[in-house]
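Only one protein chain is missing; all other protein chains are in place.
On to subunit A.
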Amino acid sequence: MDDHAPLESAGIEEPLDLVRLSLDERIYVKLRGDRELRGKLHAYDGHLNMVLGDVEETITVVDVNEETLEEVIRIVKRNCEMLFVRGDGVILVSPPSRA
């Protein structure tokens, strides 16, 4: 057992180390402007710019009816094979919920 690194050490020292663990895994990203992304994390940097693959983007749009002032919440989804996410819009990065 002396020969190899301890079983438990994962070398997590700063928040970005956790993001690194999600490389090549599917992640959930919450963005400004009511947008959410689910995709495979290919790359990221210190600004949280990211390259995601097989992405499903979910945009929540609130339409206000001008006459009745009624608010209608609409969810728009689209899929991208590859997506570059600029880091300044990122609010949250997490593994996808297991539910």
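What we mean here is this: contacts are C-beta pairs under 8 Å (C-beta built on N, C-alpha and C of every residue); 3 or more make two chains touch, one makes a residue touch a chain; residues count from 1.
Definition applied: contacts and distances are computed from a predicted model.
For the chain that does not appear here, its UniProt entry gives the protein name "mRNA decay factor PAT1 domain-containing protein", which is one of "SKP1-like protein", "Proteasome subunit alpha type", "mRNA decay factor PAT1 domain-containing protein" or "Queuine tRNA-ribosyltransferase accessory subunit 2". Only one of the listed residues, A:Leu23, A:Val61 or A:Ile91, touches the absent chain: A:Leu23.
Looking at A:Ile12, A:Val61, A:Ile75 or A:Ile91, the residue that reaches the missing chain in the full complex is A:Ile12. Listed by residue number, the positions of subunit A touching the unshown chain are 1, 3-5, 7-15, 18, 20-25, 45-47.
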